[in-house]
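Removed: one protein chain of the complex. Kept in place: all other protein chains.
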Amino acid sequence: MPDVAKIAADLERAGLGAVQVAEEGLGVVCRADTSDAPRVLEALKADGFEMLLDLFGADTGEGLVVTYHMRSISLDEDVYVTADLAYGGTLASVWTSYPSALYPERETAELFGLSLEGHPNPKRLLTTDAVEEPLLLKSTAVRTHEEVRRDG
Amino acid sequence: MSPWLDGALRVLAALALMLTNGVILILMLRKVLARFHARIGPNRVGPKGLLQTVADVGKLLTKEDFAPRAADKWLFTLAPLVVFVPAFAAYAALPFSETWVIADLETGVLYTFAALSMVPIGILIAGWASSNKWSLLGGMRAAAQQIAYEVPLLLSAIPVIMLAGTMDMGVISEAQQGAWAVIPRWYIFHPIGFGAFLLFLVAALAELNQTPFDMSEAESELVAGFATEYSGMRFGFLFLAEFSNSFIVSALAVVLFFGGWTLPFLPVEWVAAVAPVVFVLKVYFGIFVLMWIRGTQPRIRIDQLLSLGWKALIPVSLGGILFTGILLKVVG
Partner (left out) sequence: MAEHDDVREPVLIAEGASAPAGLPKGLRRVPRGVDEFATEHLIVNMGPQHPSTHGVLHVLLELDGEEVVAAEASLGYLHRGLEKLSEHRRYHQIGTLLDRADYLSGVHTELAFARALESMMEIEVPARARWLRSLLCEITRLSSHLVWMGTFGMDIGAMAPFLYILRDRDAVLDVLEEITGARMMFNYVRPGGVLYDITPKAEQMMLEFLDRFESTYLPEYHDLLTGNEIFRARVRDIGVIDRDTAVAFGLTGACLRGSGVAWDVRKERPYAAYGELDFDIPSGSKGDCWDRYMVRMEEIRVAGGLARDLLDGMPEGPYMAKVPKVLRPPEGEAYASVESPRGELGVHVVSDGSDKPTRMRLRPPSYFNLAVIDEILPGHMIADVVAVIGSIDIVLGEIDR
């Protein structure tokens, strides 16, 4: 398990004192503002968390949460960074520090109806333009073929 | 017999040979490759799958005559013929026995190589006319490959021509009659001939578009290369030409290096009686070896292929000719 106090101190030094670092069921989670997330990630990279293992969004019903899953290979430790977002918000790209974010950022923006900022290729990734509703939002219903045909 | 009738009969004989050959080779390819691949191969049509080719041909003939909308229709139709006709014409000079030859040419070897070298032009046309990017890449590869490998293929045959002192394929075959003690007097067992054969084999595989040099088709890279847009009988023509080319190259190898229709250690009259059978069996063995290579080897990359051709095969084959010349002059 990573040292919560050390990470909090490092973030504090990077001017990110507002970030809450805590140990939860998932592991060590840093809760940051959306605008701070890229800087938090950079600070963590300097701490040795060199790999962005995963990036995904979730719809909580009140808003969106984007989770960054970071890993340090040398320390053998994982850290999660979460950022709350409003529906239809803007996701700032972190691809310059973590190129592995290139695909999942596109996917998250597409499936949760976000717009991307600073992404070199902000296209859709998995679906076509014919899919209008962001698929993973709770407001988008799963419908059968029959229902689609009936209700249009 | 009038010369016209005689000529027509000879052409018909060549056509019959080519078609029969295609029919046999399709089945052979499928069966032999299946064996190399730990499969069974076709075994449903006819006894032991022997009639599979009939079904294949039936399928090709009844398929829709399809051409892509953007294709250059005229060239698209022409290309299979440009591939097919030289492959057909190349049969003319092959000596099946002392007397069985469609056209007894003094420059038979040169003629056959010339006919073979027409094939990539057809492939290039096919690649261009399909207006498909993969086809185009395949066609361009065929052109690059032909320029690089036509030369060493011909050069590799020259030492044998120098040894035999003729380009007449019948005479070359006859020159390999008999044996040195226990070794047949075939050029493959001659030190110069053996080196020339290795060059010939590599260059011929490239000339045939055969694995490991099947650049212009390269199914894992270029979908099907120049043949991507072809279907039905047009594809049938391309396919038939391919089989016929492997027959011709194998026949060239038999004539140049494996004694043509001759067999050592047996009375000449006995062999003469079954000469065409001997020749065809030898050729089919050569084709079997080609299939063997095809079933086993991966594919080389185009730049590796070209540098092998230009940087290795051509200098070595030129050196071989020089060496043969000096040796013949010194030894006599």
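Chains: A and B, in written order; residue numbering restarts at 1 for each.
Throughout what follows, a contact is a pair of C-beta atoms (placed from the backbone, for glycine too) under 8 Å apart; a residue touches a chain by one contact, two chains touch by 3 or more.
Remember, it's a predicted structure, so these values are computed and weren't measured experimentally.
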_Among B:Ala115, B:Leu222 or B:Leu263, the residue in touch with the chain that has been omitted_ = B:Leu222
*Which listed residue, B:Asp56, B:Glu150, B:Glu174 or B:Asp214, touches the chain dropped from view?*
B:Asp214
*Can you list, in ascending order, the chain A residues touching the missing chain?*
24-27, 50-54, 56, 58-60, 67, 69, 73, 76, 78, 98-100, 102-104, 109-110, 115-116, 119, 121-128, 135-136, 140, 142
*Tell me, which residues in chain B touch the chain that this view leaves out?*
33, 36-39, 133-134, 137, 211-212, 214, 218-223, 295-304
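Just so it is clear, only the chains that are shown with their structure count from here on.
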*So, what's the distance in Å between the C-alpha centres of chain B and chain A?*
61
